[in-house]
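Not every chain of the complex is shown here; the ones you see sit where they belong.
Going in written order, the chains are labelled A and B, and every chain counts its residues from 1.
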Amino acid sequence: MSYNTFGRVFRFTTWGESHGPALGVVIDGCPPGITLSEGDIQPWLDKRRPGTSRFTTQRREPDAVRILSGVFEGRTTGTPISLMIDNVDQRSKDYSNVALAYRPGHADYAYDAKYGFRDHRGGGRSSARETAARVAAGAVARLVIPEVTITGWVEAIGGDVATGFDAGQIDQNPFFAADANAAARWETLVDGARKSGSSLGAVVACEATGVPAGWGAPLYAKLDSELAAAAMSINAVKGVEIGDGFAAAALSGEANADPMRPGAAGPEFLANHAGGIAGGISTGQPVRLRVAFKPTSSILTPVETITREGDATEIATKGRHDPCVGIRGVPVVEAMMALVLADQKLLHRAQCG
Amino acid sequence: MSYNTFGRVFRFTTWGESHGPALGVVIDGCPPGITLSEGDIQPWLDKRRPGTSRFTTQRREPDAVRILSGVFEGRTTGTPISLMIDNVDQRSKDYSNVALAYRPGHADYAYDAKYGFRDHRGGGRSSARETAARVAAGAVARLVIPEVTITGWVEAIGGDVATGFDAGQIDQNPFFAADANAAARWETLVDGARKSGSSLGAVVACEATGVPAGWGAPLYAKLDSELAAAAMSINAVKGVEIGDGFAAAALSGEANADPMRPGAAGPEFLANHAGGIAGGISTGQPVRLRVAFKPTSSILTPVETITREGDATEIATKGRHDPCVGIRGVPVVEAMMALVLADQKLLHRAQCG
């Protein structure tokens, strides 16, 4: 029944605002005896860190993580792991107009409607900066599931879909594109959006290999249900697909079947329309997730809106924003997938030994 | 941390298998004093009931619900509401081959991998029959949110998308189509699939009007996150969208904005790309959800598979199946939306009074 906690056995709770002194996460339920140091977490934070290319926000944050509890002599103790990241580059003046009027597409109005009051600085709690805490937690989750490899990439930006797939390309360009041609096109596309004060949406794909058959807890903790909740909890996400997703809705039963046959190391599947999940339980095939990010709501183009007092006005969101939040969404989607899988591994072990 | 429970304050737990004596749901956390009788629940079950047209399974189940607790003198008491539906038309012989081999696309293999053992009769726990319990619970949820109206319909079958929208049509055809022309086309389409032993996927849309601004609990109980989990927990669902969903990923920030202006009764929005949710909180606009159902996995066409012992075989799923499970998915999606909204209403009240 938590608001800011996710997970069932391997649980994490995040805290912090965009312009507060720090943000952090407390991980509870982590198995003991796992080797863990800041060095295991920092690389994933670096991947998500802002300011690494001109295609992301220019806010400069080192995002240096500290482990405050739960680790002794380099190993997890089974007690809560508290991770903290200081906010270094808050410039509240950038956001002064946000206090007075609502930015369409942002959480501003909804937060005021809910809480009667909000920390408007940089979006406060609703800022995507919170995802740094998830990425830190996700790094720990990965260590709980060493049998699993998680890979995310950007599949489309602004409707321009990558056609090739070469996993080796993903870390070779600032877009996490698995297609060098797409990366080249997107450079122009994102530059154009950035310069014109616009923004672009994106589709992120993520795959987990090595997930054994049997994870996932039907009916209301199904693996796909958990992944959907996890993905949809990320800022700017508006759609989630498992396997073929919406495309499956246009298929016939024969075309959508994933036939099986005996293989050298257990059953082999002749297709993976299901994205590695049947009845909410992993089948042993790669688990496949696709996530739609809307374009960044913060744009320089003035948009019609109202003030807190309800008067008509216009707002143009200056400041330092990602022209395409989906790009930095890749490590966040990966982290959420790791967190769900670690949780489901332990949950499966609880019931099925 | 529940497996078969959904919700945070208004919670329900379902139980039962396709071919067991009965199935049911226990609702916990329902506010006291609400007028409730079987007559409030039965119409929704009737909407989901099998055998009402040739386009659904021919299993004959009256799906008569009984209230076993939580109601006294016609009103809810605030204690658990236990609802039970007897299974009447189980014919286990229909499913004998399922015990021996895995049906591709079904949960058969995954359940065995997880539990080492399964009730194979009619899919056991993984049968869509469980959704009757959800629909019953959803009927109670609707009474908790009388300010909200929930309407679901089928938007596409087998890739054939309805182009018109007339809410008055939805109950006038066996497909819950909001477009009479589409309904006419789908009759041919679904008949074809049925006769050829094939099946079809579908897209279901669902809209809730009357949701006030402020429901939804960021960050890990966001309204969209809860809806995604709820939708993805339904059998055969592989994709979820809020508002424009994946289409938003192809838009620019200007095109995706939902500008606001002062209105007679509070803020007015000039668009609703966001589907009524910003930052995980309702904005007061209609909440819009789209759900992709894969084609029914049970088809007459033989598919390559393996036996429980791991040997190669083929399986053709005879028996009584929906040629397009998405159709009867409409009342289920509606129910899940009602359940999420009722829960979020109470959750909001808990924190914000």
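Criterion: a residue touches a chain if its C-beta (ideal position, glycine included) is under 8 Å from a C-beta of that chain, and two chains touch if they have at least 3 such contacts.
Since the structure is predicted, the reported quantities are computational estimates derived from the model, not experimental observations.
Asker: For this file, with 2 copies placed, note down how many copies the whole complex has.
Answerer: 4
To be clear about the criterion, only the chains that are shown with their structure count from here on.
Asker: If you average the Cα atoms of subunit A and of subunit B to get two centres, how far apart are those centres in Å?
Answerer: Centres of subunit A and subunit B (C-alpha means) sit 26 Å apart.
Asker: Flag every residue of subunit B that touches subunit A in the complex, lowest number first.
Answerer: Contact set of subunit B toward subunit A: 1-6, 8-9, 14, 102, 104-111, 113-116, 125-126, 130, 156, 158-159, 193, 198-203, 212-222, 224-233, 235, 237-246, 248-262, 266-267, 270, 273-275, 277-284, 292-299, 301, 303-306, 310-312, 326, 347-348, 351-352.
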